[in-house]
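Shown below is the structure under consideration.
The other protein chains are all here in position, but one chain of the complex has been omitted.
Labels for the chains are A and B, by order of writing; each one numbers its residues from 1.
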Amino acid sequence: MVTQQIARPAAINTEHLLEPQWAEVTSITKEINDVSTYWLKFTDPAIQKAYTFEPGQFNMLYMPGFGESAISICSDSNDHSKIGHSVRFVGNVTNAIGRLKVGDVIGLRGPFGTYWPMKELEGKDVFISCGGIGLPPLRPAIYHILHNREKYGKVTLLYGARTPADLMYTNEFDDWRKANIDVQVTVDRGDSSWTGRVGVVPMWFYQFRFDSRKTAVLTCGPEIMIHFVIYEALARRIPLESIFVSMERNMKCGQGSCGHCQLGPYFICKDGPVFRFDAIQPFFNVEEF
Amino acid sequence: MPNDHKPEIGSTIVIQKETFNAILSRLKEKGYETIGPRVKNDTLIYAPIEQMDDLPRGYITEQDAARFHLKHTGHSRYFDAIPGAQSWKQFLFPPRAELFALRKVNNLWEASTPETKTPSYAFIGVRACELAAIQIQDNIFMRSDFNDPIYRARRERVFILSVDCMYPAGTCFCVSMETGPRVKAGFDLNLTELEDVFLLTVGSEIARDLLKGIPFELASAFLLRNADQGLERAASQMGRKLDISNLPDLILNNLDHPHWQEVGARCLSCTNCTQVCPTCFCWDATDEMSLDGKETHRERVWDSCFNPGYSYQAGGNTRPTIRSRYRQWLSHKLGTWKQQNGTLGCVGCGRCITWCPAEIDLTKEIPMLQEEAR
Partner (left out) sequence: MSDVLQETFKELQKIPWFQELEKKHLEKLASVTTLRHVRADEVLFHEGDKEDCLYIVLSGRIALEIFIPHRGKIRIYTVEPQDVFGWSSVTPVVHQRTAGATAVVDGLIACIDSEKLRKICEEDHDLGYMVMRRLANVVASRLLVTRLQLLDMFAHPESQNAK
C-alpha cells in the first residue's frame, strides 16, 4: 500500500474544523466541453509559499453556500506560483465553480491523500493508461517524469476519451513526445475527420511490448475502464505490486474522519486515492461495496 | 478520617447512598454540567440531573429486538435500568455543531467562529460498554494525523463517573465483545451499586480531589466480594451472545453471501441503528446561505451510511441498494473497523437490536454467514 502523505497539509485549519484557506482564481482554461481548469493562488502569500503537493494528491475546493468538492491537482508540482484544478461540471458544487470568474475567491483545503510513487518508479518502465477525466490526476506525474526523464525507462501514455472533442491537454502531447514519452490516443467513437484509433483504452494493450519485470502501470478513469486496464496488465504478467490506481469516492472531509469515502477498510481520502493494486484487490470486484 | 485525606487512585471506598448528592453538588461547584439517565416520556434519556432522585430509581428496562419497555418495579436501586436509545456520543460528538459563519465583504469571505463556550460535562452512570464506546471514538476523533477540535475540547473536560452493570437487559452482549459488565479503566470514578451502599473506585487525580473531605471508608473484602459476585451473575445473564473468534474474516470472506440479500429485504434503511450506536461516527457538513448570497454558515451534522445520498457522487451511487448499505454498516462495524482501528467497532450494548423496527439482530445475522456459506 502506498502510505506516504504530506505530514502537515499547508492549507488546513486545525483549530476550526473544515474552515478553508482562500485562493484567488488567476486564470481559467477551457479544456473540453464540460471541463475547465482553474488556476488558483492563495490570497495569503505566506500560505502560497508554504504550500507544496505531490503528484496524485487533491484539494477540497469550497464554494460557500454550496459545499466542497474533492478535485485532483493537475498542475506541475515544481511550480509554486499557482495550483491547477481541472473541474468537470457535474453537480451543485462544480457548477458553482463553473460560474467563477478570474479574480473571484474560492475556499481551499489541502493537499490531501496518497500520491503516485514517483521515487519508487525510478528505473522502471512506466505505462500510464487512463481515460477521460482520469488524465488530470496523472498529469503532475507526467510533469515529474519530464523534469527527471533520465531516471525513468520507457514511458508510455495510452489515453482515451469518448470522442475526439473530449480529449484533454492535446496541445501538450507533442511536447511530451519530444521528451521521449510515447503518447498514444484513442476514442470510443469518431467521425471521418478523426484519423486516430477508435476503440476502448484497454484493447490497445496488445500493441505494446511489456517487460513485466520492470514495468509499472499507473491508471485512473471510470472504474469500469480501470477494471479492464488491470485485466490487461495482469494478462501480461505485470505483478499486482506494480499496478497503481487512483480511486474515487464521495468525499466530505478529506481527512479520514467523516466516513463517506470508505472502500472496505480504506478511506480513499487518506489511505488513497492512489493505491497499489494488491491493497484493494480483495474488494475490487465486490459489487456495490 | 482527617478532613484533607484523599483515597488513593485504584482504591475502592464505600459510601452511604445519600452521600452521592454531595458528590453531585461538588461536581456542580467545580463547573461541571452533571448529565445522567432520566425517565422521560416512558423512556430513558441522558439529561442534566440535579440530585439523586432525578435518577431512574426503581426502574428496569425490558429489551428485545424492536422492543423497549421501561418498567417501574419499585426496587430501591438507582442504576439498574439499562439505557435507552441515547448514548453519551451526543455530548462529545454533538448531532449538530456550528463550524463557522462567512460574510461576503468586497468579493472576499470573512470567517467568524461561534463564541459558544465548550461545556464541561460530568457523565453520571456510564456503563462499561459505553465507556468502551467512548474509548473507541477517542481513537477515531483524536489521531496523530487528524484531531477533531470539537470532540477534543469536550473530551478533555469531561468527568466520567462510570457504573458497573448488575442487571443486564435482553439485548446486552458486552461479555461477548469483551467490554463488560465490569468497568476496567478510563474512568474518574467507578460506582458499584450494592443493596445498601455505593462502592466507588477512584480512577484519577481529579476524582481524588473531588472526594477530599467526604467521609469514606475503604471497602471491606466482604463488600468487594459482594460486588464481584454481582458482576459474575450479571455476566452469566447476558440477553444475547456473539462468537467473535472468527471476526472479521467471517464477514470479509463472505461479502457476496446470499444472506446479505435476505437482510437487505428486511432492512428499511431507516438509520436508527447508526443513530443509537455509540460508536458510529459518520458525519456530513451542510451549508446554509442567506437569500442574498452574502452570508452563509456551515454546520457539521450526523450522517449515516444507510442514507441513500451517503455514497452518491457524480456518475451515480456506489451503494444504491439497501442490501449494499446494510452490508457496508455491518462489514465496517464488525469487519474492517479492526484493520482501521485495532479493535472491532461494536461494544455489545444492544441498542441496534432494541431500536431496529425490523427486528434485525446482528447476533443472529452474523452466524448466518457461517451456516449457508458456500
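The rule we apply is simple: contacts are C-beta pairs under 8 Å (C-beta built on N, C-alpha and C of every residue); 3 or more make two chains touch, one makes a residue touch a chain.
Here the structure is a predicted model, which means the values were calculated and not measured.
Residue A:190 is the one among A:98, A:190 or A:282 that touches the chain not shown. From the options A:225, A:247 or A:279, the residue with contact to the unseen chain in the full assembly is A:225. Screening A:10, A:47 or A:198 against the full complex identifies A:198 as the residue touching the chain left out.
Contacts to the hidden chain, counted on chain A, fall at residues 34, 90, 131-132, 160-162, 166, 188-192, 194-200, 202-204, 206-207, 221-222, 224-225, 228.
The criterion applied here is as follows: only the chains that are shown with their structure count from here on.
The distance from the centre of chain A to the centre of chain B, with each centre set as the mean of the Cα atoms, comes to 40 Å. Taken together, the chain A residues at the contact with chain B in this complex read 5, 14-19, 22, 43, 64-68, 88, 90-91, 94, 103-105, 107, 222, 248-250, 252-253, 255-260, 262, 264-265, 267, 270, 282-283, 286-289.
Put simply, chain B touches chain A in their complex at residues 99-100, 102, 104, 107-109, 111, 113, 140-141, 143, 145-150, 252, 255-256, 281-287, 289, 293, 296, 298, 300, 303, 305, 310-315, 318-321, 323-324, 327-328, 331-332, 336, 339-340.
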